[in-house]
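Worksheet for the structure shown next.
Only one protein chain is missing; all other protein chains are in place.
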């Protein structure tokens, strides 16, 4: 079934055959096939909820498949736990770094495999030296003896990579490792991956970024709804084709922002500063327009959003909503003033996973819904129904824990929650991160609808196409400052990128 | 105004209301001055006593010690058990696992629920259990306290192990003999409000004013809370704070044992004298290794034994708790009810290396 | 939540979340029926005791039973809310003790009227609770550690206040009032404020926006914050409320036993926590209800009272309490596990990886 791998002369290193895995009623994997050949970089793509992460966890030994078989070098492979996976030479770099904040960087890398000296004691010196070697190989400088606590996301990711390298794995699984990395680091990571391939290892690369996929991988396997769809040589594929297979249909215009009549200024931020995070940020957003806040990861965009919304405090500056100053440090007041913030991290900030769809959808409106301070059932139910319908949330029932929904539907619930507050200003941070292509389109359509209805929308996004497609104006942040404001006409890849990287900034 | 703030408003109002409910139980300001302390239902001499009334068989007599895990009470309760078997009654011992008044109350309630004829108890708090005892009395039970008393109106008979005077005299005499009639001494007591301890200490101070003890100086009273380790530490503290200390009186079984153990393991062994109230089993080795010359105690078994008989006598109507009434307590012979319904077991026994092996409790 | 941050792995790892949501959905299945189960257990226990234990089902005994339960019930109410937000307050018993001794000391030395003293004591309780609140919300410390600290501190102070003297000469009119019955019944008057409080807390928890917020922050305080819940302030006020209730209990305790002592209510916190967990509140926070807790309190009371009447050794009672606590936390999870395992077995699977 699967076509010739590069040098298919060699037998596959790892084979998954008809692997299924389900949690409770939900089938995450249904009969997945996968063959990794020595020396190949193999991409695994699919919408969220397509089962990629489950597959990764299965390879990592964190999940044991319900049915199906795995084979390493033709010999059947059974993983009873992560330890077994390691022993089998499978290294995994997870989406979210999984470090031990209290332990030193070096220990994080070598936990459980620390170099030993006499009496099976740990040889700290050797351990730190080895860690340094690894970092040199990655071309970064991190003090191996410092605690992992306080490392930036990117640095944490690098430590993860170093960990994966440290036992030179025969199979390297990378689950969206590049999310937080700078281009240079991505390049270096790919360099390492390639050198591993040259040494006969196999790399399984999971990413939503097609540019990287096509750059690194020789073959692409597509999953949809936990089932295997196809495996082809990268050369034989186009981005559109891959997307079509992922979604299972043609995705019409991804970015349908129509021009809406621009109304008066709703959000006015002036001289906003927070020591060490962002300084002197000023901008306005008018009703009916979408303003994009662009910039590198860590440029301070989300931080500005959080400060405006009152989750974080700020040292100086002022936020005005429709001309009226908004008291700092109180999300409740912000909501009352008509602000809404769809946060970056759905699991941690957007939703209460264990609570029902209904409760989540009405959480931000619970006060408005209560009569004489009392909340008697019906009101919430009605409200929840209204918005989940409008956003076409696919949930078995409103009382189901929101954690059981797919990523896309979860994001919709978050949106429902905030739209329910009937905001005048919507701040939306990474509106489509980790959302399948299908829902992406829906979200974008919704955003421009809302703009049409006269909402002022501030959109933070790391996806350049999204920014260029959706925004009426683009504010570019670099190291905590707004360095450039670009009209829709001015904004293009180069202009934004230059500003974002601090080159040729400040027009 | 946010709703959950409002929520807490609700909470606050609720609390306030409840507070009112509680305080509204008395009208106008109740202060210490104007609240004339009305004594609870006095019980003295309810009906006349009939000295030759028979003790009927099958009397239900319950022992409720301060706590069931205290060896001292185990011994005395067993004494009680002997007595109850002699009079062919039903014996029962119940009690809390920790010496707290509140749990004693719920046991008293339970006992009166079970329709006991006699409740023999040792009070963790002179007042806390009064209410319950009075209820039990009203329900027809006779109340005898032993070892430590409640307010007199809450019980019919208090069986006192020994008169306070007796203890004080005995203790001071012992220590004075041991330190040769002169020098600094300290007292290691149990807890600062153990009903009897304070009375004893007071009387010891009076004793010390006598001419023959003029050369003895009481430097301090330390409290070991009837806790072994605390008493141990307090003894350390005493010896460090008072270099010239010649002797320690510890009129509590826990304290004296702890002090003895500390001395026997320290440089002060034999140099600093120790006496007090202790059980032979605890003190035996220290008497033998010379840490302690002599100490005293009443026989807790006899105490329980006597209490049981007193209770039986009450139930039979031989006595009512009025002063001057007489009753016979099996092997211990005849006893007379004193003032406030107090019955005294008798003078303490002094133990030294000659007689200690004759006792086992 | 404190125990989350302390004991359960943070949900940041998707693996962990999957495991937890998986477990919790399983748990919900159990807990949904849990408080029902407790109510049933209560009824059964009461009936059994009624028939098998002589003089259990008598007016007087009911009175004793309820009187003994008043403090426990009162303390369990705020504790429920606190545990639901994922915190815990182990200092309640010590707070009661301190309030009691202070009440005694005031009555003894200050010429204040008892009414005024009562108000002051409730305020004191609120302040002591506020101290917990500040440490937990202000400094962001785990409530477990903080309240273990204040457990020791407040108990220590209560001995400092009164040594181990006891103040006992409270006016008989008051002490009698504490144990008086509602005319014509064998139900103590003291039950009324408890019912009132129960009503208030029940409404707040189940029928107000505040209640929703409590559940939300118990499950994920960050998300709650983003939804406009001021987590810190809410928790702070919960601790204050808890303290104030402790004040009330302190007053009741002092009057009922007509004695203010440093050791009053020692060790009661265990019984309170037991009752709350027995009532089906998840120690992880975010789950449970007041009905279950009330049932739990009563169940505990009935069991102890019946066992006492049946002359079961006090030490056995201690074991029972401990065992009940353990059981009430082990059972739900064990059941959930079994269910999950059966489910998996149904689809011929080997047990899940850690």
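Note that the chains take the letters A, B and C in the order they are written out, and that residue 1 is the start of every chain.
Just so we're on the same page, a contact is a pair of C-beta atoms (placed from the backbone, for glycine too) under 8 Å apart; a residue touches a chain by one contact, two chains touch by 3 or more.
Convention: contacts and distances are computed from a predicted model.
Enquirer: Per UniProt, what's the omitted chain called: "Autoinducer 2 import system permease protein LsrC", "Acyl-CoA dehydrogenase", "Multisubunit sodium/proton antiporter, MrpG subunit (TC 2.A.63.1)" or "NADH-quinone oxidoreductase subunit J"?
Expert: Hidden chain identified via UniProt as "Autoinducer 2 import system permease protein LsrC".
Enquirer: So there's a chain missing from this view; which of the remaining chains does it actually touch?
Expert: Hidden chain, whole complex, touched shown chains: A, B, C.
Enquirer: Looking at the whole complex, which of C:135, C:201, C:226 or C:239 touches the chain that is not displayed?
Expert: The missing chain is touched by C:135.
Enquirer: Just one of C:153, C:172, C:189 or C:291 touches the chain that is missing; which is it?
Expert: C:153
Enquirer: Touching the left-out chain: which of B:281, B:328 or B:349?
Expert: Selected residue, touching the omitted chain: B:281.
Enquirer: Out of A:18, A:31, A:68 or A:502, which is the one that touches the chain we can't see?
Expert: From the options A:18, A:31, A:68 or A:502, the contact with the absent chain belongs to A:502.
Enquirer: Tell me, which residues in subunit A touch the chain that this view leaves out?
Expert: 60-62, 81-86, 92, 94, 98-104, 106-107, 111-112, 114, 116, 120-122, 124-125, 127-129, 132, 135, 139-147, 149-155, 180-185, 209, 211, 276-278, 294-300, 303, 461-464, 467, 479-480, 493, 496-497, 500-503
Enquirer: In the full complex, which bits of subunit C touch the chain not displayed? Write them out.
Expert: The list for subunit C reads 3, 5-10, 12-13, 15-16, 23, 88, 135, 139-142, 144-146, 148-157, 159-160, 163-164, 262, 270, 273-274, 277, 283-284, 313-326, 329-330, 333-334, 337, 354.
Enquirer: For subunit B, which residues touch the unseen chain?
Expert: Residues of subunit B in contact with the hidden chain: 68-71, 73-74, 97, 220, 223, 225, 228-230, 232-234, 236-237, 239-241, 243, 257-258, 261, 265-268, 281-282, 284-285.
Going forward, only the chains that are shown with their structure count from here on.
Enquirer: Name the chain whose C-alpha centroid is most distant from the C-alpha centroid of subunit B.
Expert: Here the answer is chain A, farthest from subunit B.
Enquirer: Report the chain closest to the protein's overall CA mean, measuring from each chain's own CA mean.
Expert: C
Enquirer: Hey, how far is the Cα centre of subunit B from the one of subunit C, in Å?
Expert: Measuring from centre to centre gives 34 Å for this pair.
Enquirer: Provide the list of subunit B residues touching at least two other chains, using ranges where the numbers run on.
Expert: As it turns out, subunit B has residues touching two or more other chains at 2-4, 6-7, 10.
Enquirer: Using the touch definition from the top, which residues of subunit A touch two or more other chains?
Expert: Expected reply: 332, 366-367, 370, 373.
Enquirer: Can you check the complex and tell me which residues of subunit C touch subunit B?
Expert: 54-55, 58, 60-61, 64, 68, 107-108, 111-116, 118-119, 122, 163-166, 168-175, 177-180, 189, 192-193, 196-197, 199-201, 203-204, 208-211, 213, 229, 234, 237, 241, 244-245, 248, 251-253, 255-259, 261, 263-267, 305, 308-309, 311, 313-315, 317-318
Enquirer: Subunit C touches which residues of subunit A in the complex?
Expert: Result: residues 22-24, 53, 57, 61-64, 66-67, 79-82, 94-96, 98, 309, 311, 330-332, 334-335, 341, 343, 347-355, 359, 362-364, 366-367, 369-370, 373-376, 401, 403-404, 417 of subunit A touch subunit C.
Enquirer: Quick check on the complex: what are the subunit B residues that touch subunit C?
Expert: 2-8, 10-15, 17-19, 21-23, 25-26, 29-33, 35, 37-38, 40, 68-69, 92, 94-98, 100-103, 105-107, 109-110, 113-115, 125-131, 191-193, 225
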